[in-house]
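A single protein chain has been omitted; all remaining protein chains appear in their positions.
Just so it is clear, A and B label the chains in written order, and each chain counts residues from 1 on its own.
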Amino acid sequence: MKGTWFKAVVFALVMLLGLGVAQKLTFWHYWDGANGQALQALIERYQKDNPGVSIEAVFVPGSELLTKLQTAITARQTPTMAISDLVAMPLLTRSGALAPLDDYIRQGTLNLADYFAGPLVYGVFQGRRYSLPVSASNLGLFWNKNLFRQAGLDPNRPPRNWDELLSFARQIKERTGKWGIELFTQGGEGTTWQTQVYFWGAGAEFLNANNTAPAFNSAQGVRALQFLVDLVQKEKVATVAPWGLFGRGEAAMVMDGSWMTQFFPQQVNFELGAAAFPFAPGGRAATNMGGEQVFIFQSSEAATVRAAWNFIQWFSSTPVQVEWNRNTGFLPVRRSVASDPAYRAWVGNARPLMRPFVDSMAVARPRPPVTRYPQISDIFARYVQEALLGRLSPQDALNRAAQEITPLLR
Amino acid sequence: MNGVRRLRASSEQPHRGRTPSEWGPALIFLLPSIAVLGTFNFYPALYSLYLSLFEWNGLNPQRTFVGLENYARLIGSGEFWNALRVTLVYAAGVTLTALLLGVGVAVLLNQPIRGRAFYRVLYFLPVITPTVATGVVWKYLFDPTQGVINRGLGGVGIVGPSWLSDPAWALAAVILVGIWKRVGFNMVVYLAALQSIPKTYYEAAAIDGASPWQQFRYITLPLLAPTTFFLVVTALIDAFQVFDLVYVMTAGGPLTATDVMGYYLYRYGFRYSELGFASAIAYVMFALIFVVTVLQFRFSRGGGQVDR
Partner (left out) sequence: MGVDRLIAKWKVGLRLSVVHLLLMAGAFLSAMPFLWMLTTSLKPEPALYQPPLLLPTHFEWENYVKAWAAAPFPRFFLNSTIMTAGIVLAQTLLSAMAGYAFARMRFPGRDVLFFLVLGTMMIPFPVTLIPSFLVVNWLGWIDTYNALIIPRAVSAFAIFLFRQYFLTIPRELEEAAWIDGAGRFTLFFRIILPLSTPVIAASAIFSFLFAWNDFLWPLLVTNSTEMRTVQVGLAMFQGQYGVFWTLLTAAATIVTLPAIVAFLAAQKQFIAGITNTGLKD
């Protein structure tokens, strides 16, 4: 009897508090610097327009976010919502700790068809969607116009395919003594995700269609890796060295991320150009894609999940995303943002270097959403290194990589 | 050499007479430490021993019991043996060199020479310097074309390797930085220990006509033995777990040239989210270090004379 009474009183109190006091949400993210400030500004505006909700954004360094989420999930101390690098999404969706979003999406105002196809590959498990993309980045070509000029090349004309890439690189090596192009040779995901762009550009696939077996050791894959090995071993227009040659003016071209349109201009002392990354003759335009996804944790309080969803829906709406992308330099995840006149005008005026990256979103491909991707990526990168160092032929390197990776895809 | 003889008498002979067991005072002296270590070290360690019998990614609600399979997989993997080999080379390369340099610097900086405090700070800076800065600068020093090291070698007609990108040289480079970081640490511990040597020993030896080298050899070194023992044991424990330097300089590469145990563990525990397997790695590491440490205690008869 007493227990029932007690529960009723507590229940009444909770209801009163719930009506009177703001709904408190916590949001873990790793957006530092200007990105973090942009998020905070949006949150403050949202809180002003929605007096019933208060959102505490907590910064967690990106490299530790997954560990932090592991402990939080194990101890049931999760925040209301969080973001993650898309590569970790397959692990997170299988944790059983995330709230499925399908019902909210169906009843809400977001149109999934407006999203670029690439990022939407993540966040789905057993037919249900647990996360939405909120930011994107991709890879493109940067070139050093000063070195192009010195080498007698048109400084405003980037290479359009691999043949041109090679002939430009040769001319630069010949005339200036500098490296034609810098490759990321330090291994790990840095090597893998750059190499994937060459593979896709040659028409190769990384894994098979349902992500159950490696596909990179195809004829097209071997051709792509052979091209990279030739740049180093045969043509000697690239080298196996620590990253940073391009920034110091020691290499004329480099593949790097859209975010560098923000950093390079402040850090290098030469004139920069940026373009979509060239692909193999007879291949296809392709780039790799990064970014973050947002998700909500399951909670016994349906109202909390609902309140978090309302914020995410607002945050993902086209006008807010236009502002978000302008303030952060992240690439749009929605077509309506990429084609928004105000956004395009901003890119044209304030960030001309970024235009090729925005346009490349249409051909940006996701890395396979498999749980063991980080390990697969390390193995793949190690065999790319073996080939670049001339210790294995491209065919052997890729076959051995495939052999080690196959059991991880079961 | 009265001083030397006296010293032998005081620290190498067993205590006069057997002291009675003192479990009462010992309990009071040890209880707080045991309570904290028990709760926050022993228990978690046993828990992770238990986890090493499972396949678990740290996120899934289900853990799959696999028995000793993680250990079998470990022993059967080339990666493990490579990591063990790399770690042993690293430990061997760093421990002794840093010990000798450390005791040398400490003895010098224990003399009343000008600028002593200043030198002490500078030699300790590697221990204090944030790892990011350490990584950036050493990577630059090792740069194949721009770096000071290869320019210096070029000056004497040697074409230096591309250190951190060359599987044959990367580990040597990491060892060099490991020594660089360890010397200051050893210096501080030695400096503290040098203060416990009574001046009277040196005075007596000087009266007996002992040279500075003899004094160092027959007074300083033997009296520093427990400290040296401490430094060797902890250096090996730290070297077995080295991670930071590898993380900022080479990320275990090129290929697997610098994939030390600490980095191998990090890859599986943090990057690949294989917590069960990572726990198995940790326990194999533990077993190895433990055996090495026990052997050191055996070899040095307890690392200094305790009452029996």
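By definition in this document, contacts are C-beta pairs under 8 Å (C-beta built on N, C-alpha and C of every residue); 3 or more make two chains touch, one makes a residue touch a chain.
Every value quoted in this text rests on a predicted model; they were computed, and no experiment measured them.
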item: Identified contact with the non-displayed chain, of B:Leu84, B:Val127 or B:Leu153; value: B:Val127
item: Selected from A:Thr109, A:Gln126 or A:Asn269 as touching the chain missing from the view; value: A:Asn269
item: Residue among B:Gly93, B:Gly160 or B:Gly184 touching the omitted chain; value: B:Gly184
item: Per the touch definition above, residue among A:Gly247, A:Pro278, A:Pro368 or A:Pro394 touching the missing chain; value: A:Gly247
item: Residues in subunit A touching the chain absent from view; value: 26, 30-33, 36, 56, 58-62, 64, 67-68, 70-71, 74-75, 77, 79, 85, 137, 244, 247-249, 257, 259-260, 262-263, 266-269
item: Hidden partner chain, residues of subunit B it touches; value: 6, 10-11, 15, 18-23, 25-26, 29-30, 32-34, 36-37, 39-45, 47-48, 51, 58, 105, 108-110, 113-115, 117, 119-130, 132-134, 136-138, 140-141, 146, 180, 183-184, 188-189, 191-200, 204, 223-224, 226-227, 229-230, 233-234, 237, 240-241, 262, 265-266, 269-270, 275, 278-279, 281-282, 285-286, 289-290, 293-294, 302-308
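Just so we're on the same page, only the chains that are shown with their structure count from here on.
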item: Interchain centroid distance [CA atoms averaged], subunit A/subunit B, Å; value: 39
item: In the complex, subunit A residues that touch subunit B; value: 66-67, 69-70, 73-74, 91-92, 94-97, 185-188, 239-242, 248, 250, 371-372, 374-375, 378, 382, 385-386, 389
item: In the complex with subunit A, residue positions of subunit B that touch it; value: 57-61, 139, 143-146, 162, 164-165, 167, 250-256, 267, 270-273
